[in-house]
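Up next is chain A:
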Amino acid sequence: SNNTSTNNNETDKSKEGSDASQEVVKKEGKDITIAVADNFISMDPHDTNDTLSYSAQKTMLEGLVGFDKEMNVIPVLAEEYTANEDATEFTFKLREGIVFHDGEPFNAEAVKANVDRLADPANNLKRHSLFAIVKETQVVDDYTVKVVLSEPFGAMINNFAHPAAMMLSPKALETYGKDVSQHPVGTGQYVFEDWKPGDHLKVKKNESYWNGAPNADSITFKPTPENGARVAMLQTGEADFIYPVPSEQASSINGKDGVMVENSPSIIVRYMAMNTLKKPFDDKRVRQAINYAVNKEAFVKVVMNGYSSVLDSIIAPNTQFYSKQTPYEFNLEKAKELLKEAGYENGFEATVWGSNNSSSIKGMEFMQQQLAQIGIKLEVVPMEAGTMSEKIWSVENPEDAELELYYGGWSPSTGDADWGIRPLLGGKDAFPPKSYNTAYYNSEEANNLIAEALSTADPDKRKASYEKVQKLLWDEAPWTFLSVDDTMAGKKNYLEGIYLLPDGSLSIENLEIKQ
Partner candidate 1 sequence: MANVELREEVSTQTTIKLDKLSNKTPFSEFWRKFKKQRLALAAGVFVILLIVLALFGPAVAPYSSEEFDYEHVLEGPSLTHWAGTDAYGRDIFSRIIEGTRISLFVGLLSVLLGAAGGTVLGLISGYYGKWLDSIIMRICDVLFAFPGILLAIGIIAILGPGLGNVVIAIAIFSVPIFARIVRSNTLALKSTVYVEATRSMGAKDRRMIWKHIFPGTASSIIVYFTMRIGSAILTAASLSFLGLGAQPPTPEWGAMLSSGRDYLNTAPHVTFFPGIAIFLTVLAFNLLGDGLRDALDPKIKD
Partner candidate 2 sequence: MAETMLKIEDLKTYFYGDDGVVKAVDGVTITINKGETVGVVGESGCGKSVTSLSVMRLLHDTPGEIVDGSIEFQGKNLLSFSEKEMRQIRGNEVAMIFQEPMTSLNPVYKIGKQLEEAIQLHLKYDKQKAREHAIQMLKLVGIPRSDEIVNEFPYQLSGGMRQRVMIAMAMACRPKLLIADEPTTALDVTIQAQILDLMRTLREESETSIMLITHDLGVVAEMCDRVVVMYAGKVVEETDVYTLFEDPKHPYTRGLIGSVPKLGKNANRLDSIPGNVPTPSNMPKGCKFAPRCSNVLKVCLEKEPVLEKVEANHTCRCWLYQNTETVGV
Partner candidate 3 sequence: MQMLAISEHGDCGGVKMEAPLLEVKNLKKYFSINKGLLGRKKKFVKAVDDVSFTIKKGETLGLVGESGCGKSTTGRMLMRLLDPTEGQIYFEGKEISNLNDNQIRSLRKDFQMVFQDPYASLNPRMKVREIVSEPMVIHGIPKEERMERVEKLLTVVGLSAYHADRYPHEFSGGQRQRIGIARALAVNPKLIIADEPVSALDVSIQSQILNLLKDLQEEFELTYLFIAHDLSVVEHISDRVGVMYLGKIVELADKQSLYQNPKHPYTKALLSAVPIPNPRLKRERIILKGDIPSPSNPPSGCTFHTRCPLATEECRNKIPQVKEINPGHYVSCHLF
């Protein structure tokens, strides 16, 4: 994996106009407030599927193993782990002397309780799928636990590193039952204090954290959906850290009031999918023409306010097995020519769908302006989430799909090429409603290449296949390739060690308050 480390000052876009030697502002106390864009849904890691909730959970809970910044598996609550030859038995040696926040000892029994919970389909947990393969969990001794799988699965350790496998106190599981989602009890740096959905979630310092108490006394997460309000909170000091920072305001707040805006390339790609089953998008020349007709630099400047980079493959550079392609340069002549060849000299009309948040509307409007230059009239239809799910993911039969163009973005949460390609362009199996192939793209060749890459564990072979598929798809142009987003966070300059990972999740373990 080649996730680049998140160097805050790596890009200098954020630094325009900012005074690097800005004086560190004063912070009263050690209580940190973080404003986020959405509400948390659950505090039960086993029953969570949104990144935001995990960001909060990770302050309180820990797993046996975890990922480091480069997405390598590292030990956390387990000191070490071993797997048998055919990858059916995983044995964890647990760190000793750790207690849950409620005083319960962390031991093999506790691990068994958690894994059993995940493995039991009757519990109806959202993350059951990751552990459905577990046959049995055995307590070898107090601090050794062995997980037996029903079939071999080499990547199982990654599943254990996933936040879904974070450990809850068995006592809490018992007393709260399903309500444990309201009362998370873990071993982490911070202890759950209170959660008023929609208002705030507060955690406080765990003085007896096994790896030394953290720096901050408490952390309060505040969901603040309105961009302006979130920014204002950072400016006024009501919040010490916010994310995301709307790119529109990034440069204006950076460097003032002790505010620092940090951006770095994410793995989120922005694209406009074209329904390749539908006329005129079934014609590659039309798709390429559209790609030539869109000025990506202008896209970055106008829509993303400069906080993104032009997309030059179907996956972002920070994604595993990325290989750079030659961008479709902005060339209206060429675009018109291609259209003419395809028989659409006078352009045509089409509808683009996208979500109804302001940045997505802005993107679609931009596409509308760009394509108007080659005679393509776009109708922009922003859709509210529920409607969109109905319109796109309730269509069983690809032929019935009304979808023509879809403006969207994708973040492969696992950070690898497979998850960046297969759900989106992986042939029939990825067509809505099964998955996210909104381009309804289905090519034998690409499907084979994707399968090939999956069939082997040899990185070189995989790399080769992914290179080929990226080249192929780039040329096929089922999408209009737009950009790679930056992650955008704002903080007061006394904070250090807090940053966003490329997948947009928050890392807070090394938080420091500089005074």
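Criterion: a contact is a pair of C-beta atoms (placed from the backbone, for glycine too) under 8 Å apart; a residue touches a chain by one contact, two chains touch by 3 or more; residues count from 1.
Keep in mind how these were chosen: all candidates are chains of the complex that A comes from, given by their letters.
Values in this document were obtained by computation on a predicted structure and should not be read as measured data.
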Quickly now, which of 1, 2 or 3 touches chain A in the complex? Give its number. 1
Spell out the part of chain A that touches candidate 1 in their complex, as residue ranges. 227-228, 231, 246, 248-249, 251-253, 295, 298, 301-302, 356-358, 361-362, 364-366, 368-369, 372, 379-384, 386-387
